[in-house]
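For this depiction, one protein chain was excluded, whereas all remaining protein chains were kept in their positions.
Up next, chain A:
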Amino acid sequence: MIRHLLSGADPDLATATQILDTAAEMATVAGREVKKLPALRGRTVVNLFYEDSTRTRISFEAAAKRLSADVINFSAKGSSVTKGESLKDTALTLQAMGADAVVVRHPASGAPHRLANWVDGSVVNAGDGTHEHPTQALLDAYTMRSRLGRLAGLHVAIVGDVLHSRVARSNVLLLSTLGAKVTLVGPPTLIPMDISAALAPGTAVSYDLDAVLPDVDVVMMLRVQRERMNDSYFPSAREYSRRFGLDGPRMRRLPEHAIVMHPGPMNRGMEITPEVADSPRSTIVEQVANGVSVRMAVLYLLLGGNNL
């Protein structure tokens, strides 16, 4: 088993399959009377969040607690970080307190990789800058597998702001390991050049959502990051929405079995209309529930044995 989970490319096919299978077993715990397993009793998991997050932090916290680990939540606001403490010094402090795993979210791409060199425990990347978010990719893969029954051979369209999306990057890497075909869709300004060569050969790029829709099993809508809207990546929100937003008529062009995913938080009316978001094809709420099971599986596989 791997020691850290920093990238969607870290798990090979066998490990990724093991994580998804373990997550399926972890999911059964949610239906039990006692929603707790003793697997990580006496282990300490630190949630180190330098960026705001609701679902990811709560999801990791719930996952660690269901496995009986002790959870310490650390957010940059209200800590010594505001006094100027560096990531390394914070890491060494956590290390001295005996953290077995550090779940880190950081605005700087690559911060979890640096952290992994400084601490003895496992490091789990919970989102770093515009780089990667591997547990989101795992929970997306889990959701696809549980809805569609398989991953190999699936055609997945990832639509929107690929340039700034860590979710897209991790998904491309993991899905290519799992044998799915990915097409990235968005305005040319929001899809990096050479992305398929840089990430996973075989990844297709399209600038026309309507042409891609009839041929996909999964369409994953990315959040348009409103804070970047002034950077003239596209002329106006309305134009973006008309060309790349998923509305009712577009959804009906999808094959019968196709599902609609969104990592959240959504901008309803922007990249996705409420009609689509609340339709039975949408897996958005399921993704959140699956997030806990997948993160339980990751924490168990990283910390459960003596492989520290």
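Note that in this section a contact is a pair of C-beta atoms (placed from the backbone, for glycine too) under 8 Å apart; a residue touches a chain by one contact, two chains touch by 3 or more; residues count from 1.
The rule is short, and it goes like this: contacts and distances are computed from a predicted model.
Per the UniProt record, the chain missing from the shown structure is "Bifunctional protein PyrR", taken from the list "Cbb3-type cytochrome c oxidase subunit I", "Bifunctional protein PyrR", "Heme chaperone HemW" or "ABC transporter permease". Residue in contact with the omitted chain (choice from A:33, A:194 or A:256): A:33.
Within the full complex, the residue among A:18, A:93, A:225 or A:279 touching the omitted chain is A:18. The omitted chain makes contact with just one of the residues A:116, A:184, A:246 or A:301: A:301. Along chain A, the points of touch with the absent chain fall at residues 1, 18, 21-22, 25, 28, 32-34, 36-39, 300-302, 304-307.
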